[in-house]
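Incomplete set of chains, arranged as in the complex.
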Amino acid sequence: MSVLIVIDQAPYGNWSGREALDMALSLAAFDQSVSLLFVDAGVNWLRKHQNPAPIQQKGVNRNLAGAQVFGVEELLADQSALQQYRLEPDDLLDGVAVTEQVHELLSNYSHVVCQ
Amino acid sequence: MMTLHILNKSPGHPRFGRCLDAVGESDQLLLIENAVLALSVDDIALPGRVIALASDLEARGVSGHREVELIHYDDMVALTAAADRIISW
Amino acid sequence: MPASDSVNFTLVITGAPYTSQAPQTALHFARAAIAAGHAIDRVFLYGDGVQLASNLACVPSDEPNWHRSWSEFLTAANIPAVACIASALRRGVINEEERARYELGAANLASPFRLLGLGEWVDRVASTSKVIYFHAGG
């Protein structure tokens, strides 16, 4: 059993990415194999230097940066989405692996969740 | 008649394109919430005068290299007070 | 003191808290409007926005409780707040009167929010008030 949680919504404008991240962290906490895949506007979760204090939300950078410490296996980002949002490797949190083959990648997981 | 268009959808959202189509030459476009992500996208032709909420950019870590006027909530109030018409997309 | 060029705003919120950013953006806007000497003659909650009126939200202490922040602001600034009754009843946001009518066990909407019809919104659209909508983003 290996789980992939797909995040395609941008941060802060709605809660769905936040709750998808909670799903991944819960699986990891119970020692289940889980990775996160960021596609479309979802890649914006991976930007360095987010500061949601002015809009009175809690940042998720720390959760995301610590995801692998908590047992999330991989943080994967879709290359074409990174390109669309002009995100270079230097702009991203540490530990993000870039993938060009989202379609093929999906088939590696026995359980896929698009929250 | 000057219309202020307030847009809060990500660039991939269908209403994003519909809003851009509706912005006339003398109109203003205000990007808030997830719409500020458009400032980091190359291939979107944003119309004439583009304004964005600074706190939404800061939240998302977007620096906005494009020509854009960054404003705060009090400026947003002034813009809406001055506009003849306001459309929230 | 209202500025000489002060405006009457009506704010319509259609996005729910903890689902959309709409109630947050609207509150920042509302505070700035009052600070600048403008008036807000009504806040109208419609569609999923009626969830903001529920007084049962329980939020971790290190996160803002948007229902409470809005309630405090509305009370302090003496601004009438209305949740659309048709939107609210279907979504389980009810006051004491509806609780009694539907013979339910509890109510979760109270002052400063009231349940009224879309006529409250029509009334503002037909007035000289500037009506601004805060929708769910995406």
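For reference, chains read A, B and C in written order, and residue numbers begin at 1 within each chain.
We adopt the following convention: contacts are C-beta pairs under 8 Å (C-beta built on N, C-alpha and C of every residue); 3 or more make two chains touch, one makes a residue touch a chain.
All values derive from a computational prediction rather than experimental measurement.
Copy numbers of the protein chains across the entire complex in this file follow the formula A x2, B x2, C x2, with one of each shown.
By definition in this document, only the chains that are shown with their structure count from here on.
When the interfaces B-C and A-C are ranked by how many C-beta pairs touch across them, B-C comes first. In whole angstrom, the spacing between the mean C-alpha positions of subunit B and subunit C is 24.
Distance between chain centres (mean CA atoms), subunit A to subunit C: 33 Å. Within subunit C, residues 21, 25, 28, 137-138 each touch two or more of the remaining chains. For subunit A, the set of residues touching two or more other chains reads 9, 12-14, 55, 57. Those residues of subunit B whose C-beta lies close enough to touch subunit C in the complex are 6, 8-10, 13, 32-35, 55, 72-74, 76-78, 80-81, 86, 88-89. Remark: subunit A residues 9, 12-15, 55-58 touch subunit C in the complex.
If you check the complex, the residues on subunit C that touch subunit B are 5, 7, 9, 21-22, 25, 28-29, 31-33, 35-36, 38, 130-135, 137-138.
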